[in-house]
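One chain of protein is taken out of this complex; the other chains stay put.
So, chain A:
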């Protein structure tokens, strides 16, 4: 019964992963990361249901809290980068390398 949820979770995770890998715009990449996190959340909740305990639900809350904090900092960084470089492309910010 819960298999469909897991399949959906996997699909969402894959879509998010592909989005992170192929998209250049930092905002879109960011949204894809959120998609992956929420796919995980779905999987956690599904497993909680499947096993009949609350551990998964609990972890999902933690993930949400962390995601919220991450969004705050990440968006601030993206805005700063955009202000200085007039671009939000992740490929343009490639100075930190060998």
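By our rule, contacts are C-beta pairs under 8 Å (C-beta built on N, C-alpha and C of every residue); 3 or more make two chains touch, one makes a residue touch a chain; residues count from 1.
Keep this in mind: contacts and distances are computed from a predicted model.
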Completion exercise
Expected UniProt protein name for the omitted chain (select from "Ethanolamine ammonia-lyase large subunit", "Condensation domain-containing protein", "NADH-quinone oxidoreductase subunit L" or "Cytochrome c oxidase subunit 1") would be "NADH-quinone oxidoreductase subunit L"
Fill in the blank from the handout: Across A:1, A:68 or A:96, the one contacting the chain not displayed is A:96
Completion exercise
Of the candidates A:6, A:20, A:45 or A:67, the residue in contact with the absent chain is A:20
Problem - chain A, residues in touch with the chain not shown (by the definition above) - result: 17, 20-22, 24, 29, 90-91, 93-98
